[in-house]
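One protein chain is absent from this view; the other protein chains keep their places.
Each chain gets a letter, A, B and C, in the order it is written, and its residues are counted from 1.
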Amino acid sequence: MTTSSGLRLPGLLPELEVVRKDFPILERVLAGGQPLVYLDSANTSQKPQVVIDAMVDHLERHNANIARAMHQLGAESTAAFEEARDKVARFLNARSRNEVIFTKNATEALNLLARTIELGPGDNVVITEMEHHSNIVSWQLACERSGAELRWFGLTDDGQLDLSNADQLVDDNTKVVAFTWVSNMLGTINPVADLAARAKAAGAVSVIDASQAAPQLVVDVQAVVCDFLVFTGHKVCGPTGIGVLWGREELLNELPPFHGGGEMIETVTMARSTYAKAPHRFEAGTPPIVEAVGLGAAVEYLGHLGLDAVHAHEQAITGYALEGLATVPGLTVLGPTDATQRGGAISFELDGVHPHDIAQVLDSRGVAVRAGHHCAKPAHARYGVQSSTRMSSYLYTTPGEIDALVEALEYTRSYFKLGS
Amino acid sequence: MTTSSGLRLPGLLPELEVVRKDFPILERVLAGGQPLVYLDSANTSQKPQVVIDAMVDHLERHNANIARAMHQLGAESTAAFEEARDKVARFLNARSRNEVIFTKNATEALNLLARTIELGPGDNVVITEMEHHSNIVSWQLACERSGAELRWFGLTDDGQLDLSNADQLVDDNTKVVAFTWVSNMLGTINPVADLAARAKAAGAVSVIDASQAAPQLVVDVQAVVCDFLVFTGHKVCGPTGIGVLWGREELLNELPPFHGGGEMIETVTMARSTYAKAPHRFEAGTPPIVEAVGLGAAVEYLGHLGLDAVHAHEQAITGYALEGLATVPGLTVLGPTDATQRGGAISFELDGVHPHDIAQVLDSRGVAVRAGHHCAKPAHARYGVQSSTRMSSYLYTTPGEIDALVEALEYTRSYFKLGS
Amino acid sequence: MTAQDLDALYQEIILDHYKNPHGKGLREEFEAEVHHVNPTCGDEVTLRVHVADGVVEDVSYAAVGCSISQASASVLYDLVVGKPVAEAMEIHEEFLALMQGKGTVEPDEEVLEDAIAFAGVAKFPARVKCALLSWMAWKDATVQAGGSND
Partner (left out) sequence: MTAQDLDALYQEIILDHYKNPHGKGLREEFEAEVHHVNPTCGDEVTLRVHVADGVVEDVSYAAVGCSISQASASVLYDLVVGKPVAEAMEIHEEFLALMQGKGTVEPDEEVLEDAIAFAGVAKFPARVKCALLSWMAWKDATVQAGGSND
C-alpha cells in the first residue's frame, strides 16, 4: 500500500518500483502485519541485493587474507579488495587510488586525522556548530592532548553556517578547518568549496565530512579542491565496518603512522620500524576485506543509477515531504525549508509530544524514524531543542511512504489527544 | 581426493566430513581442476555457512543502526548486536558483558590499549621477540610518543620464551607486559597465566594477544587472571572487520576515551564532553554491526563443536603434519616439534628453494600456504631466517590434506631439481 | 509493534502522570543533587533528595524527557517520599527488576502501586532507559546523601 501511491512527482527515479525490488528488506512485514516504511536512511541505508551477493560470493568462494597470501584465493581476494579501492577512487574522482584509505567508519577516519595531524599550543582547529559528534569530540580530544584551541562557526537562525566572523575564526594559526558537507540534523548543504578555499588561503588543511553527502550528491574531490574527505560505507548502500578516508597523496605521505601493525610497515626490528606509504601506512592489520568488496559493489550500484538521478530523487521526495509536514498542526521543521537547498534528512518538533513518543507511535504504524539528538547535541542546543524527530529518505523512498508518515503523525496527535 | 584419506587419526573431530560440508569454500575447484587444500588458516579461517547465513539474514531482514534507533528494525538490530556481545562474553568466560569491546580487528584492539594506557619517561613496556608486528609496532609508537622504554623477552634456540632474565626485565617501572598466547610463526604456546601473574606482581597490567589462541584453545579470562586480552574475528570463523578487546571492567573504566564520536559520549557541548562507560566509551561511531552478528554466530559454532574437540583435532593434525614434514629431505621446522606443546601453525625452511617459490609450486597443486615473514620479522631475524613457508591447519583440515602438502613439497623439490 | 502493544505501553496511568506529574520542581531543602542524562536521546533529569532520620523527606526534580521518563519520575515521587530509606531502596530494587525483566516479571501491586503500569515498558528495550532515568538518579543521589551505603 505504501508504495502504490498514484502520485508521479517529477524528479523521481525512473522505474522506482523496480529499484525497490533491489532491496530485499523493503518487503519486510513488521509486527501486526504492517509493511515497513523505512525513513531512517540518514542513520543507515538499506542494502541492495548486489551488495549482499557480492559479499556472499566473496565469503563462499574467494575468502583469504590479502597482500600477504600468494595462493590463488589470496590473489583473488587481494584483487577484489584492491578493485574496491579503484571503485571508490572513481566514485570520488580521486587523482590516484593511493589516496583512498579504508577505515572502520567515518568516525575512525576523522579520528585518524585528529590523531596524526600535528597540533600544538598556539595552533587552532576550526569546526562548526552543526557537526556530528564524530567531527567535534575527535577534535576536542586532539586539542586537549596538544594544547591547541578549538573554535567553531556558529549557526544562523535559519540553519546556515554563520560566516560573518569567518576572517577572525580562520587565521594564520589555524591548522585544520573541518566541516560537514551536509548536516545530518538540519539538512543544510554547506559551501564546501568556499570553506576549503578559505582553509587553503590561511595555510590550513580542509577536512570535509561527506558522510551525508556521499549518499546523495556527486562528490568530486578534485572539483571541491579539498585536502581530506571522509564518508562511511553503511550510508551509501554498503555494509557496516567500513569507511573511507580520502586525502591528497602528498599530504597523506607526510602524516605519521596511525596504528602500528601488519601491512603498514616497510621493515620491523625490535628497536624500530619504518613504514609503508599511503594507503598501506594507514591500514594496519587485516582490513575489512569483505566489507570493501561490499562497498565497492555499493558505489558501483550508485554509479549505475547515477548520482545525479539519485540527487534529483532525493530533492523530489524532500520537497514532497516538506509540503506534507507543513500540513501537520504544531509541527516545526528545523533547518532550511527549501528542498533544493538541503539534504534529505528532515528533523522536526511536534508541539506537545516528545520525539520518543512520536517515534514509538509511528513505529506502531510501521514508520521507522529516528528520535533523539542524532549525535548533534550542540546543533540542537543552538536552537534550544532537547531532541527532535528525524525522517530521512533515500533513493528507494516513495511519495506513498511520505503520505504514510504524515498520516501517522496525524494519528500521533490524536493518540496523545492534541486538539487541531 | 584430498579429503578421502583412509587414515583415522585419534583426536580428529568426529564426523569431519560432515563438518567440512559446513564450509562452502572447501568445495571450490581451482584453476586446472585442482581441489582446494587450504592450509593458510592462521592467516584467516574459512567461514561456515551459519556465519554467512546469519549475516545475510541480518542484512536482508533486520538491518538498521543500533542503540540510537527506536523502531522495530532498530530494536532487532540492537538486540542482535548486543546478543553477539553476550556470546563473546560467554566464549571468553568474561565476568560481565561490559568487558567485551568490539574493535575492527586485533590490531586496533592492541593500538587502542597502546594509545590509552598512560605511559611516561621512566616507565617501561615489556613485550617478546615472538610477537606479531601488531603487538610490537603499536608499543614502539607508544614508547616513542611517551618516552617510555621498550623491552622484550628474547627466545631460546628451541623456540621458547627466554625467561632467564625475567626478574630484571619486568621491574617496578613496568607498566605493561604484552605477549602472545600462541605464536603465529613458531607455534609456541606461552605460559600466559605465569606471565600475567608476573605482571601483576610488578604492578603492571598484562595484555594477552590471543589472536592465534582463540581459534584453537579454550580461552578463559578468569582462569588466566589477566587484565586485557584481544583476538580477531576472521581467524575464529567470523568475518573480517571485527575484533575484540576484553578488559577487566574497572580497568576499562579507568582508561581515557580512544576515538571521539557517536555512542561513546554521555553529553557533548562545543566546549567539552563527558563519556560513557565501557563498552560504549570505546565504540565510537557506528560499530561493525553485521560483523558482530557474524562473529556471534562463529563463536557459537565453535562452542557447539566444543573448543576441546577443536583443540584435540588441531593437535592430531599438527602431529601428523610434523611427521609428514620430517620425511621431506632438507626441510627444517622452526619452533617446537612436539605437537602437544604447540599450535597448528608450522613454519619451515626447505634447503635450496625460497619460500615464495615453494608457495608458488604448491599453489599449482591447489595447496594454499603462506610464504614470507608472517608479520613476525623479529622472530625470523632471531633465527637468522629471511622468510619461511607456513602451513596452518584448522578444524576442517584432514590428514589427506597433509598428505597432499607433503607430496607437493616433494614435487617442489623435483621441480627445482634438488637431489634426494 | 502493534496498536495493542502501543496501548500496553501507554497505559492511562502513565499518561495521567505525564500530564500531571507529582512532586515536580526543584525544592530548596536537599542533601544531594545529581544530574543524569540518557546519552542516546539527550533526556535529562536534575534530582535532589532530602533525607532526615533515615526517612526520605522529599524528592524534587526538574526533567526534560518523554512521557515514560516524566511519568516514572512522578511515580517515583509517590512511592518513596515518606518511606524509610531502606524500604524505598527495596521498592527501587523491585522496580528495577520489573524493568529489566523483558516483560516476564509479574509486578507486585502492593509494593509498586501505580508503577505496575510500567510493566508494558519492559518489553521495549529502547524505552527501559527512559523509565529508569530518574530512578537511577534517585539512587545515586541517596547514596551521595549518605542515606544508604549499599
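Descriptive notes on the structure:
As a convention for this text, contacts are C-beta pairs under 8 Å (C-beta built on N, C-alpha and C of every residue); 3 or more make two chains touch, one makes a residue touch a chain.
Note that this is a predicted model, so its numbers are computed, not measured.
Partners of the chain left out, restricted to shown chains and counted across the full complex, are A, B.
When the omitted chain is restored, the residue from B:A371, B:L395 or B:L409 that touches it is B:A371. Considering A:P48, A:G74 or A:P355, the position touching the chain not shown turns out to be A:G74 (whole complex).
Between the chain not shown and the residues B:S96, B:N165, B:Q222 or B:Q386, the one that touches is B:Q386.
For chain A, the residues touching the chain absent from view are 67-70, 72, 74-75, 78-79, 263, 265-267, 276, 280. If you put the missing chain back, the residues of chain B touching it would be 31-32, 34, 354-357, 360-361, 363-364, 371-373, 377, 380, 386-387, 415-416.
Throughout what follows, only the chains that are shown with their structure count from here on.
Look at the CA centroids: the one farthest from the centroid of chain C belongs to B.
One simple way to say how far apart two chains are is to compare their mean CA positions; for chain A and chain B this gives 32 Å. Averaged Cα coordinates give chain A a centre that lies 37 Å from the centre of chain C. The geometric centre of chain B is 45 Å away from that of chain C, both derived from CA atoms. Of all residues in chain A, those touching 2 or more other chains are 31, 356, 360, 363, 371-372, 377, listed in ascending order. The multi-chain contact residues of chain C, meaning those touching 2 or more other chains, are 1, 40, 42, 124, 127.
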